[in-house]
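Have a look at the structure below before the remarks.
Note that one protein chain is taken out, while the other chains of the complex remain in position.
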Amino acid sequence: MDRKIRILVAKPGLDGHDRGAKVVARALRDAGFEVIYTGIRQTPDMIAEAALQEDVDVVGLSILSGAHMALVPKVREALTTAGLEDVPLLLGGIVPDEDIPVLHQMGVRGVFGPGTPTGVIVDFIHNELREPL
Amino acid sequence: MPDLSTASGLVAALNEGNRRALARVISHIENNDALAQPLLAALYPQAGAAHLIGVTGAPGTGKSTLVNGMALAFRQQGLTVGIVAVDPTSPFSGGALLGDRVRMRDLAGDPGIFIRSMATRGSLGGLAQTTADVVMTLDAAGFARVIIETVGVGQSEVEIASTAHTTIVVEAPGLGDEVQAIKAGILEIADIFAVNKADREGADRTVMALQMMLALGGTGHQQILHHGRMLPVDLPPAPPADGWTPPIHKTVATQNQGIAALVEAIEAHRGYLQHSGLRQTRDRLRAATELRMILRDLLLQRTLAAIPAADIAALVHAVAAREIDPYSAAQRLVARTTS
Partner (left out) sequence: MSLFAADPLDQIRRERARWEEETRRQRPERQQAFITTSSTPVRRLYTPLDVADLDYGRDLGLPGEYPYTRGVHHTMYRGKLWTMRMFAGFGSAEETNQRYKYLLAEGNMGLSVAFDMPTLYGYDSDAPEALGEFGKCGVAISSLADMEILFDGIPMGEVSTSMTINSPAAILWAMYIAAAEKQGYPRGQLRGTIQNDILKEYIAQKEFLFPPAPSMRLVADTIEFGSQELPQWNTISISGYHIREAGSTAVQELAFTLADGFAYVEAALERGLAIDDFAPRLSFFFNAHNDLFEEIAKFRAARRIWAKAMREHYGAQDPRSWLLRTHAQTAGVSLTAQQPDNNIVRVAIQALAAVLGGTQSLHTNSMDEALALPSEKAVTIALRTQQILAHESGVANTIDPLAGSYYVEQLTEQMEAEANAYFRRIAAFGGVLPAIEAGFFQREIAEAAYRYQMEIDTGARTIVGVNDFVAAEPIAIPILQMDPAGYDRQIARLQRLRAGRDNVAVQKALAALADCARGPDNLMPPILDAVKAYATLGEITDVFRHVFGIYHEPVHF
């Protein structure tokens, strides 16, 4: 038995600021996860397809352009269409407080703002995937 | 709704073309969990129709882009393509960064394509087997061509590549060595050479170097089989006289140049294997090797399970202290399980 947590790290939309996504991807690898990194300019359908084929446990999005309220619902919708409604969605980027409850309603389980230590993201994922007792 | 929590449900869904079921099956096999064996048992008889293509070469040769181009070319011929892209697991953390999909963007949205990234997970010897099982799953799911992309370094790569029917070794100029495959020890496994990034300076030198090596080493493909992990079995008589000389193809994958010819060469090799009977030979060789490997693992597991860990530790200690040689120690352990 060699179970590994698999995570998709993707950047939807146009913004090319991939510093955060790359740093987080490396930190997740160093925490023992298998990280499937898809790079920048991913469409919601590309993200859903990769999540499906790679059978990931978590999908992590990085959006710094402020377009999250437009992009996240599209990604959620594409995941649902692909039958992946149960896959937790995480979001990293610059997200105003008032957007967070709305994002939670859209099915985003965790929102990680600027300055989040990478260890917090790792712990969150471990907690999120822990089997309910 | 198909039941994706049981082996039979997964297999049924997979056979109906359910891609999530396929992805799940691969995870079970990779994780080697409780469902793995029943799944393999159910799928194995279904497999065997796909042509398996190994693509290997040093980092920086542009393998992923080449795979991207090859897959597009196969799709144009109406052939479905499964891709397994293998990347190394970090020996420090056990995690992995799998980024091959980035270079396969053109394949997005095509239901005739299925891409799966795999980490080596550091399992000694078992890596080739798991990869072969994942490839078998894509074969069983009906993909006509299955491409296995590996980082071309080390013995495990040779093992993975040797599970393919046609192995392509990718070279590129400007990476330091004229031919990287020599250092990597994978020159001998090539059925086809692709000199990628052929628009760069030095491409012709790489081609010439390969030509010279092939001329020196002869073209006897039989010898290639000995260099992989293929163990000697009851070999059929020597191959027909019209042996296969690995062709060398220049490609510029980023510009889709030379890909059509490369794919033609793959198909030519496929035809050659079939006509010459080598495909059967290779399949038999692989079956024999697989059986041996699995048997070895199985017996090892049984042996280890049957003997208290402390006893094994004591023997390890004795071997390390040179009180006993490892061969005798192993025999002593085996004797305990068989008596």
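For reference, chains read A and B in written order, and residue numbers begin at 1 within each chain.
Going forward, a contact is a pair of C-beta atoms (placed from the backbone, for glycine too) under 8 Å apart; a residue touches a chain by one contact, two chains touch by 3 or more.
Please read all numbers here as calculations on a predicted model, not as lab measurements.
Visitor: With touch defined as in the header, list the contact partners of the absent chain among those displayed.
Guide: Taking every chain of the complex into account, the missing one touches A, B.
Visitor: Tell me where the left-out chain touches subunit A, residue by residue.
Guide: On the side of subunit A, residues 13-19, 22-23, 25-27, 37, 39-40, 65-71, 74, 94-98, 113-115, 117-119 touch the unshown chain.
Visitor: Tell me which stretches of subunit B touch the chain missing from the display.
Guide: Spelled out for subunit B, the touching residues are 60, 65, 97, 99, 102-103, 105, 174, 200-201, 254.
Note that in this section only the chains that are shown with their structure count from here on.
Visitor: Along subunit B, where are the residues that touch subunit A in the complex?
Guide: 19-20, 23-24, 26-27, 30-33, 89-90, 92-99, 101-102, 105, 108-109, 114-117, 119, 121, 123
Visitor: Which bits of subunit A are touching subunit B when the two form their complex?
Guide: Result: residues 1-4, 6, 25-26, 28-39, 43, 45-46, 49-50, 52-55, 82-84 of subunit A touch subunit B.
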